[in-house]
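Only one protein chain is missing; all other protein chains are in place.
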Amino acid sequence: MRKPWQPQQPRDWWLHNPAYRRYMLREATALPLMLYTLLLLAGIFQFSRGEVAFAAWLSWMQTPAALLLQGIALAAALLHAVTWVALVPKILVIDSDRLRIDPRQVLRAHQLGALAGNLGLVVATLWLLWPAGGA
Amino acid sequence: MNQQQADIVIVGGGGAGLRAAIAAAESNPGLDILLLSKVYPMRSHTVAAEGGCAGVIQPHDSLDAHFDDTVAGGDWLCDQDVVDYFVRHATEENLRLEHWGCPWSRKPDGSINVRAFGGMQIERTWFAADKTGFHILHTLFQTSLKYPAIRRCDEYFCTDLLVEDGHCAGLLAIDMRSGEQTLIAASAVILATGGAARVYRYNTNGGIVTGDGMALAYRQGVPLRDMEFVQYHPTGLPGSGILITEAARGEGGVLTTCDGYRYLQDYGLGPETPLGKPQNKQMELGPRDRLSQAFWHEEQAGRTVATERGAAVYLDLRHLGEQRIQERLPFIRDLARTYVNVDAVHEPIPVRPTAHYTMGGIQTDRHTATCLPGLYAVGECASVGLHGANRLGSNSLAELGVFGRLAGEQAAERAAQGLAVDPQRLRPQAEAQAAGREALRTANGPERLAALRDEMACAMEAGIGIFRVPAQMSATIEKIAELKARYQQLGLKDGSRAFNTEWLQAIELGFLLDVAEAMSHAALARQESRGSHQRPEDFPARNDALFLKHSLARQQPGGAAEVSWQDVVITRSAPGERHYGGTTVQGANR
Amino acid sequence: MGTIELVATRYRPEQDVQPWEQRYTVPCSEDMSLLDALNYIKDELDPSLSHRWSCRMAICGSCGVMVNGEPKLSCKTFLRDYREAGVVQVRALDNLPVERDLVADISGVVEHIEAVKPWLIRHSTAPVDTAHTQTPEQMARYHAFSQCINCALCYAACPQFGRNPAFLGPAALTLAQRYNLDSRDEGSSERMPWLNAEEGVWSCTFVGYCSEVCPKDVDPASAINRGKVASDINYGVNLFRLLRGKSDA
Partner (left out) sequence: MRRSHEPISWSLFGAGGMLLAFIGPGLIVSTLLLAWLVQDPQALHATLSSGLQHPLARLAALAVIALPLYHTAHRLYHGLHDLHITGPTWLLGGFFYGGATALSALCALWLFSL
C-alpha cells in the first residue's frame, strides 16, 4: 500500500540552514537599499524645487535617523557588491568558438570595475565638495 | 493482483536493457515495449564502469586483430562466430552512441581518442574520461526517453517468469513502492539483469548485482553456461572492493610490492617496461586473470603490503603527474581520496584483486535467444559465447550495444507475430508463485538473512576464488546446499509491503544461492585450468581434449546442479598458447 | 573503534500517521561511511529500516539522504566527520514525498528531467559511419553539466522547489543546458519553451545551495542562471519578431 508522507515547507524554512540564512541576508539588502534610494529621490525632488528646499534636504540628511539609515544602507551595499560580483562569473560566461574568456578574468574585471567605480565616485565627490575645490 | 500486458517486457534498465528497448522501438514503433527495472535505469550498475568500450577505429588496427585478442584472451573458449559478429558491429555501436550524444574523449583535432587496455594488442578502447559506463548509461537512458513506444516500470522487482505451453509468456513482479504483485503478460521477455558478483565477499559490484535474471532462467530449466568463469579484477580497493579501473594501468600506472618492485616481470609478463611507457599485453597490461593470480603468489610469499583492510599491492600513478591524472583519471583520484584517503598524485594506491565479472550466464544462441521460446537474454546475465574463459576489459560494454540491439530486434520480430497469451490464462500460476512470495514476506523461521548472505559470500571466496583447490571446492558446494536448506527456515522482521527492502533482499538471496550453486558445481566439474578458472593443485594445465567445451549447469528438481557440456564453435583460430609479455613462461618464481 | 548515535526519521506508511525518530547505536571507525552504518543497522539491529543504495562509490545516485539537515550521498559521507557531534541525524531527502523511512519519492524529479527533451536533437542528417567532430574545447563547454547522476540532492537543497514542486528544478534545467551547449545539438529551440516558462529558469532566485551540495560539481546554479541569460535573449528576439508581425517563436 502506498501512502507517501507529503512534507510542507515550513514558513521559517530559511532559519534552519546557514546557507539559507546567508541567502536571506543577501536578499534583505534590498530593503535598506530601497529606502536609501527613496531618500535620494526625495533629494532630487527638493533639488527641483530650488535652493532652499535642497538645503533643507541636505540638513535633514544629517539627522541621526538619516545617518543611521545611510549607515545600514552602506553595510547592505557592501554585502550586495561582494555577493553580486562573486556570482557574475557564473552567469556571464563568454565561451564560443570565436571568443573565450576565462571566468577568472571575468571575475577579476568585475572586481576591479567595482573598486574603481566606488572609489572613483568618492574621490569625485571629495573633489567636488572639498572646501577649496569646486563648490 | 495487478495485471498488465505488453508486446515486449525487458527486465533490466542497464546498458543492455536500454539498448534493446531502443532497438525494439526503432525497428517497430507500433509496439508496446515495457522496460522494467528494480532501480531507476540510471542507477543500474553499468553506471560504475570506468575504463572504456572496445571498437576498432585506428587505421592500423583491424577486425582480425580484435578477434584474435578476444579469442586468445578467452583462452579459446569463445564461440568464434559470435566473436566475429561482435567485432564487426562494435564500432558502429560506439558511433551510434556518439550520435546520441555520448561525450567520448577526443583528440585535440576533435576526433575520437582511444586508449590501451589489458590484453588488447592495439589501442581500441573508446573512453569518456574514467566514467565511460556512466556516460553510456545516461546517454542511453536519455535517448530512450524520445521513443513513445517505450514505457517504464521503475522500481519493479521481477520475481518469476511465467511459462505457458513451453513459451515464456510474461512475468511476475513486485511494485516496490506499494509492495503489490503484478502479472505482466508479453509475447517476448528479454532478461538484461546484469551480473552476479555479489555472491562474493569482496567485489566491485553494486548491491543490486545479485544474479536475478540468471536464477529466473535457471529455475525455468534454461541452462547457465560457463558459470565457473568469474573474473577477478586485479585492482580493487581493499575492504570495499571499489574498482580502480584498468585504464589507470593503460595510462601508465604500475603495480609494485611494498619495496617498489614491479613483480609482474616474475610471472611471464616481462620484460619490465619503462615507467610511463606501457606496452600492450606486457607487464601491467597483461590479462586480468594473470595479474590476479600473480597477486595471489605474492601474497603467499609475504611480499604484499599489510593495510588495515588486508593485504594489498601498490598501484603507482605518481609518475603520470597531476595534470594527466586530473584529465584522464579524475574519478580514480576522487575515489582513492574518498575511500582510502590517498591522493594518487602523491602516494601509491593500495589495491587487491576483487570479484568483478561473470563471464558465464544464461545460455543463448548467437542471436540472444534462449532455449525457452520467447525468452531472450543479453548483457552480463547472458552467455552469448563472446567472453570464453576470461573477458577482456572493455569488451563487455561493447557487448551491451551489439547484442542489446540484436536482442531488441529479435524480440520485436517475435512480438510482431502476435503470440501474446491472454493474461487470464497466466493467472493461476502467477497466483501460486505470488503466494510463495507472500509467505516469504511473513516468514518467521530462526535463520537470519544477513548471516546466510555472509556465510555464502565467504564460502564462495574460499572455494571458488582466484585459485580453486578440490577440498575447498567440495566444502563450498556442501555449504551452499546447507545454506539453501537453511534458507527455507528464514525469519523476516519487517512484514509490511511498502518498500520492504528486507523482503526484496531475501528474494535476492534466493537468486544468489542458485547462482552460487551453478558456479560451484561447474567449477568442480571442469577438471582443467583455463582462463579465470585455475586449479593449481589437481589440474594445473589446460586440457583441450576434454574441456574445449562450454559447461552447462541445469537445475535438478530438488537437488543440486547437473553439469553437461556443449561444443565450442571454432571457425578460424585453432587453440594455441596465450602469449603475453616477452615470454610464455607460466607463474615463475623469483 | 568507538560508537556513534544515529537518529533516523522513520515513516512506515502502513503503520504510521506521521514520521517519528528512532535512535540506534552503531560502531564508528575511521573508514565507515554512513551507508555502512545504515547497512549495519539493517543487517544487525533492525531489518525494517528502508533505504536505497547500490554502487557505494558515489556514481549511481541512489543513496541521497539528509544528514544533520544537509543533503548528502550516504556512501560519500563518513562517520568520522560526525564523531565530534556524537550524533548523526538522518532523514529522507527534503522537499520530496516520503515513500517510507529514508526512501523519498523521486518520480516527480524524473518527470521533470524527462520533460526538457534531454537527448541530442539533429535536424540535418548525421554522418552515418563517422563521428561528429568535437574539439576538447567544445566538449568542455558542457562537460561539467553532463556529470549529473540524478541524485536529487539539489532538489532537496532548493527552497524554491520546496515551495513549488512544479519548478523544473536544478538537475532538469542543467540537463537542458547540457544539450543546448553541445556543439552537435540542433534542438535548443525545442527546449527553450521549458526554460522560458515560469516553472523553468524563472522560478530560480539563485539561492545557490544546489551547487553547494552537488556531489559531482555540476554547478546547477550556474547552468540555470546562464539559462536565464539565454531566455532573456530569446524573449527579446521573440518580442522583435512579434513587433514585425511574426507569430510567437
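Note that the chains are named A, B and C in the order they appear, and that numbering of residues resets to 1 at the start of each chain.
To be clear about the criterion, a residue touches a chain if its C-beta (ideal position, glycine included) is under 8 Å from a C-beta of that chain, and two chains touch if they have at least 3 such contacts.
Since the model is a prediction, treat every value here as computed from it, not as a measurement.
Visitor: Could you tell me which displayed chains border the chain that was left out of the figure?
Guide: Missing chain, whole complex, touching shown chains: A, C.
Visitor: Looking at C:Q15, C:T130, C:S189 or C:T205, which makes contact with the chain not pictured?
Guide: For the chain that is not drawn, the touching residue is C:T205.
Visitor: Counting contacts across the full complex, list the positions on chain C that touch the omitted chain.
Guide: 159, 163, 193-194, 196-200, 202, 205, 228, 231-232, 235-236, 238, 248
Visitor: Considering the whole complex, not just the chains shown, which residues of chain A touch the missing one?
Guide: Listed in rising order, the touching residues are 9, 11, 14, 24, 27-31, 33-34, 36-41, 44-45, 47-48, 50-51, 54-55, 58, 61-62, 67, 70-71, 73-74, 77-78, 80-81, 84-85, 110, 113-114, 117-122, 125-126, 128-131, 134-135.
Definition applied: only the chains that are shown with their structure count from here on.
Visitor: Express in whole angstrom the distance between the two chain centres, defined as the mean CA positions of chain B and chain C.
Guide: 28
Visitor: Averaged over CA atoms, how far is the centre of chain A from the centre of chain B? Could you give it in whole Å?
Guide: 58
Visitor: Got the chain B residues that touch at least 2 other chains?
Guide: 177, 497-498 - these are the residues of chain B that touch more than one other chain.
Visitor: Where in chain A do residues touch at least two different other chains?
Guide: 1-3, in rising order.
Visitor: Any idea which chain A residues touch chain C in the complex?
Guide: Residue positions touching the partner: 1-7, 9, 13-14, 16-17, 19-20, 23, 27, 87, 90-93, 95, 97, 100.
Visitor: Any idea which chain C residues touch chain A in the complex?
Guide: Spelled out, the residues of chain C in touch with chain A are 11, 13-14, 18-19, 69-70, 94-99, 105, 137-138, 141, 157, 159, 162-163, 205-209, 212, 219, 221-222, 225-226, 228-229.
Visitor: Which of the residues in chain B come into contact with chain C in the complex?
Guide: Where chain B meets chain C, its residues are 39-40, 42-45, 47-48, 92, 95, 98-101, 103-104, 106, 108-112, 131, 134-135, 138, 142-143, 145-146, 154, 177, 206-208, 239-240, 242-243, 308-309, 331, 334-335, 338-341, 449-450, 492-502.
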